[in-house]
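Okay, handing you the structure first.
Here the complex is missing a single protein chain, while all its other protein chains stay put.
Chain lettering (A, B, C, D and E) follows the sequence in which the chains are written, and residue indices restart at 1 in each chain.
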Amino acid sequence: MYTVCVRDHLMIAHSFRGEVFGPAQRLHGATYVVDLELRRPELDADGLVVDIGLAGTALAEVLSELNYRNLDDLDGFSGKNTTTEFLARVVFERMSRGIAAGHLGETARGLTALRVTLHESHLAWASYEGALPTSARA
Amino acid sequence: MYTVCVRDHLMIAHSFRGEVFGPAQRLHGATYVVDLELRRPELDADGLVVDIGLAGTALAEVLSELNYRNLDDLDGFSGKNTTTEFLARVVFERMSRGIAAGHLGETARGLTALRVTLHESHLAWASYEGALPTSARA
Amino acid sequence: MYTVCVRDHLMIAHSFRGEVFGPAQRLHGATYVVDLELRRPELDADGLVVDIGLAGTALAEVLSELNYRNLDDLDGFSGKNTTTEFLARVVFERMSRGIAAGHLGETARGLTALRVTLHESHLAWASYEGALPTSARA
Amino acid sequence: MYTVCVRDHLMIAHSFRGEVFGPAQRLHGATYVVDLELRRPELDADGLVVDIGLAGTALAEVLSELNYRNLDDLDGFSGKNTTTEFLARVVFERMSRGIAAGHLGETARGLTALRVTLHESHLAWASYEGALPTSARA
Amino acid sequence: MYTVCVRDHLMIAHSFRGEVFGPAQRLHGATYVVDLELRRPELDADGLVVDIGLAGTALAEVLSELNYRNLDDLDGFSGKNTTTEFLARVVFERMSRGIAAGHLGETARGLTALRVTLHESHLAWASYEGALPTSARA
Partner (left out) sequence: MYTVCVRDHLMIAHSFRGEVFGPAQRLHGATYVVDLELRRPELDADGLVVDIGLAGTALAEVLSELNYRNLDDLDGFSGKNTTTEFLARVVFERMSRGIAAGHLGETARGLTALRVTLHESHLAWASYEGALPTSARA
């Protein structure tokens, strides 16, 4: 299995609800350094997993919807705790849809799985990984 | 699949037995930077893989049994080479028992797998990963 | 010249005022990984630059005043842009006062300079460095 | 499952063919920081995944065939784009053959899988992973 | 003294002349991860060392003159060994001229020194640092 990974980052504000979060219930923020891993069993005709330029651009677009925002104010996250693991899945789902929509090019039809990792500090990270829906590979 | 990782470290002395170890047969030591990855397929009601505070505390407690020790003197390791990979499994087993004992809270019942990685230098690391025994998820 | 460095981090929300900041004028946030460097020309009687335990505790206390906060709401920062470089100096000043007040122990009287670096992402950091006021070394 | 990883690097020149590569169609180069992960379900009698010294030497030998070369001039790569993912597989295949030939010692017969990761910058990496052919474990 | 650092990278081919270089006399290449540090004693009216967006753009422009090139073919480097330390100075000089020409904005007039570091692998880096010519601060 081949994997290619590209890195970007985003900077957001948010707060959490629930005793378990302690002081993180207050409005605070985070830098998330984001690793997007794209997987497929065979390379395309150019010898690539994916056009890394398109992958980086598509990731940047997904992150720009969240970047420099207070996530507490975004409609889609109402009533949700935007934990690092939750956000990893959000980026996973949006990248999956982008691949299905052809944003990473025709060659990206061969991708079979993704992993999205958000590093929140030098001490902690969270990720979400899964197979791409077959519709993305139609 | 979701993963959350927390990082800590320990500093120990030890020696190895066997020709294959060369100069590492002498008493020496190591800093191990330890990454504990915790996995589960769905988030809990708070949007978490695990209470990261409890996970960090439980990891620190497991490491404190080894930290600032000469491992050659510890009863449990008698006749064993405490290699990096061996120690990764030791931490894995002790964390598994801690999860089963409820040290990471009720929500940790949903954890299905762990990975423990020990970085011994900028050039080498070792890890042990496996499913959690079903008893931990009873 | 000897230097010892200890690392910690903080997670805050804030916003900036001024055209130059573009989208960062919106409320957002950051994780700052903080490196505190402490310098002196000679070691103390124990062979140390400073008691690293006390240094880490004092740094954590300084950071706790800012951690999990919206900096826009803190009195001391009213009318200020809490940029990475600005915050590096804030931590520098508070650590300097802590050293003068003896929070790092008597041995810390030998410290002659500090540097505080805040890493805001994998792509950017800022620092402030300077001599300790002689009163700290009285 | 146990994993041990050793790190090395190589520095090469090459060029790519195909519109997708943009300016990378010109002759340029890269430093690849190479991580070789070796996996097996149980440790050997010494408590090891593999003799890390032999693993490092074998990896260095494989890399030396490519290091300080213009890959465009090497016979084996004629008509191929030597992308990061392509090169990860090249190193994987050569390490697999070396293990089958006994270059990592008898104990390496217990290895069941490898992963080779090439980091091309602070922003991107690619890897190839797979099971070792059963002949390597005969 | 304040410092702000921004990071970028470039990928080049080159060869060296001289016995001291051994196999690096052959055409090969490198990824250089580039850190640009900008220094000044006081912040500007916005609380900044420099407009980090302009600094990043100016650095990218300087690197684009070298990126995806065989340095052996560039006129300016004829008869020179384009070692890591040599290239660090090249980037330093070009950034200095860009600052003098106003590419980093009026506020950059307050910058008093630069440091440029090129990381060539996980094992080695080189840098060039110096005061900015007073003409840059006129």
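Note that in this section a contact is a pair of C-beta atoms (placed from the backbone, for glycine too) under 8 Å apart; a residue touches a chain by one contact, two chains touch by 3 or more.
All values derive from a computational prediction rather than experimental measurement.
Chemist: Can you tell me which of A:26, A:80, A:109 or A:122 touches the chain that was removed from the display?
Modeler: Residue touching the chain left out of view: A:122.
Chemist: Decide which residue listed in B:13, B:60 or B:113 touches the omitted chain of the complex.
Modeler: Within the whole complex, the residue contacting the unshown chain is B:13.
Chemist: For chain C, which residues lie in contact with the unshown chain of the complex?
Modeler: These residues of chain C touch the chain that is not shown: 1-8, 43, 46-49, 51-53.
Chemist: Since one chain isn't shown, list which residues of chain E touch it in the complete complex.
Modeler: 16, 18, 20-22, 80-86, 88-89, 122-130
Chemist: If the missing chain were put back, which residues of chain B would it touch?
Modeler: 7, 9, 11-14, 23-24, 26-33, 67-70, 120-123
Note that only the chains that are shown with their structure count from here on.
Chemist: Imagine chain B is simply missing while all the others stay put: what groups of chains do you get?
Modeler: Without chain B, and with every other chain where it sits, the touching chains still make one piece.
Chemist: If you look at chain D, which of its residues touch at least two other chains?
Modeler: 7, 122-123
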